[in-house]
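Can you keep this structure in mind? I'll have questions shortly.
Shown here: the complex without one of its protein chains, the others still in place.
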Amino acid sequence: MTYEPVIGIETHVELTTESKMFCGCAVGFGAPPNTNVCPVCLGLPGALPVVNGRAVEFAMAIGLALNCSIAHQSVFSRKNYFYPDMPKNYQISQYDEPLCIGGYLDVQTGSETRRIGITRVHMEEDTGKSIHVGEGGRISAASHSLIDFNRAGVPLMEVVSEPDIRSAEEARAFVAELRGAVLRLGVSDAKLEEGSMRFDANVSLRPKGTEPFGTKVEVKNMNSLRSLQRALEHEIDRQAALLEAGDSVLQETRHWDEAAGTTLGMRSKEEAFDYRYFPEPDLVPVEVDDAWRDRVGEAIPELPAQARARYLEMGLDPTAAGLISRDVAFGAVFEDAVAAGGVSQTVANWLTGEVTALLRRSETPLASSPIDGAALAELSGMVDAGRLSASAAKDVLAGVVAGEGNPAEVARARDLVQVSDIAALEPIIDEVLAGNEEAVGKLRRGDDKVIGFLIGQVMRASGGKADPAVVRGIIKDRVS
Amino acid sequence: MAYYYHCRLMPVDIDIGKVARLARLALSEDELNRYRQQCEVVLEHAARVQALPTDGVTGTSHPLPRTNAFRDDIVTECLDREEVLAQAPERDGDYFLVPRILDEQ
Partner (left out) sequence: MTDLADLTVTGAAAGLRAGEFSSVDLLEAVHRRAAMTEANLHAYLSIDRDGAARAAVGADSAFKSNTDLGLLQGIPVALKDNMVTRGLETTCSSKILAGYLPPYDGTAVSRLREGGAVIFGKTNLDEFAMGSSTENSAYGPSRNPWDPERVPGGSSGGSAAAVAAGSALVGFGSDTGGSIRQPAALCGIVGMKPTYGLVSRYGLIAFASSLDQIGPLTRTVEDSVAALEVVGGYDPADSTSYPGDVPDYRAGLESGVAGLRVGVVSELNGEGIDPEVQAGVDQCIAGLEQAGASIVELSLPSIEYALSAYYLIAPAECSANLARFDGVRYGLRRRGETVEEMMSTTRADGFGPEVIRRILLGTYALSAGYYDAFYGQAQRVRTLIIQDFQAAYEQADVLVSPTSPTTAFQLGDRTQDPLSMYLSDVCTIPSNMSGDPAISVPIGLDGAGLPIGFQVMAPALGEPLMFRVAAEVERQAGFEARATHATSEVVT
């Protein structure tokens, strides 16, 4: 039987406000442990939360970007459960009256675009962090845990998708698209590796062509787009094998084990969680009128989907358009380069190819590298004008990334500018022709293939600086 | 007033063990039994609220109606770590220390 995966994704996004969700402590990664804490985010007796107005606007912006409607009134609730890194032993979260409801996100996989429903976007607070000591940091085998409350109370947004996703690849594309939107909005740094964007997936299978959902499994602990896709592929296969064998899928939470490449069931509790949600009496409802909503809406920049459409119109191939539209820094450099006269597809190729590879090697983000729109426009101009060969351009780029200057300076300093001056090239070419009589004879007899060999010889003799197009012209001239 | 002395009791049945586990209270069987009986008496009275027709009535969770109490997104001073950790029952360096955590949430 063929099974169809039914996937829904819950994504938590930490917002890059200055201060926490309910107190004035700074939001920031890497502060010394337990220094960004106050009575409120430590859950000290007597302390009370006050909502960060900007966090509400950030959440609203995400909601609007995901085509949600903004509730006129939304309410915070207490979600009650005990956990040592959650100071109050309840999480303030939105429950039955969230800020944003009912939107969608258009997601592209290959050449296909599908619309994934967004159930809701709501606001909540993050927990602290536990370090599990002993046995390699594995929670189950640890001897004790150490807690840092710096992250407790950091504003979190939870985006809940409808179960509209139909493959692991599409799940990955969905999260990538969502991440792109969040980055474009500037409301989060969405760093998967630092946990400022985290996701859980609900997966079930059903026979293709049928309506009812199968038993769903919640998969947790994926910390990259790649691991999300791998985890879901694995989980889909696991469930399919069970169903194929006539077994049933157990409703449970499973942990993705990146190293083992498998999902593992977690020790199930004897009773389900009972969060005992009730309206947070320490906070009052959030009321959003049309004017406020529109003000936030107007400030929303161009989103990845819109940028992608525009790039496609500019003639970019869909892959490049997709990659550049999802990344704010890439988008900005691309736009600048094109504005400075760069050829769009050439600039796009550089960006998605060599630039990406170089930056990955040097572990520098694009935004803090010396590569900017002007540099790429200059580089692409030099290639188009025949002043740089494709291979020399890679060297120039490396020089630019290394901070050696702009492309022209690097090309000159590294002596990579192509020789297209005929007078300078003729003596070299004559020498090569004289030394390769057999090839020259073949060429004369109409065997055009050998011209490449001869050009290669000239390139070598010139130390790679000769402009191949000019060389070809001169050789043809001489031989005819 | 008179009402409370004469009201008919509505039987309530509490799974006290489950409630105590949810509330993280390690109570003995004897204690659980005693609390169950006491809670049932109170709840049987409290359950009288069910006798009042409330169709179409919205619940009140705040006696003073107010909305949009917001804070500006401004960083304020944090507590001194030593003063905070001095209150910790157990610490390790700059961290709070707790026994091992059995289950992940």
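Side notes on the structure shown:
A and B label the chains in the order they appear, each numbered from 1.
Just so it is clear, a contact is a pair of C-beta atoms (placed from the backbone, for glycine too) under 8 Å apart; a residue touches a chain by one contact, two chains touch by 3 or more.
Quick caveat, the model's predicted, so the values are computed rather than measured.
Across the entire complex, the residue among A:A47, A:V133, A:V160 or A:L225 in touch with the chain not shown is A:A47.
Listed for chain B, the residues touching the missing chain in the whole complex are 1-5, 14, 16, 18-27, 31, 35, 38-39, 41-43, 45-52, 54, 57-64, 66, 69, 71, 79-80, 83-84, 86-90, 96, 98-103. Residues 39, 42-51, 78, 80, 82, 84, 87-90, 145, 147, 274, 276-278, 281-284 are the ones on chain A that touch the missing chain.
Operating definition for what follows: only the chains that are shown with their structure count from here on.
Against chain B, in their complex, chain A makes its touches with residues 17-19, 22-26, 32-39, 42, 50-56, 73, 81-84, 89, 130-132, 139-140, 142-149, 255, 266-267, 269, 271, 274, 276, 278-279, 281, 283-287.
Taken in their complex, chain B has these residues touching chain A: 18, 21-22, 24, 61-62, 66-79, 81, 84-85, 92-105.
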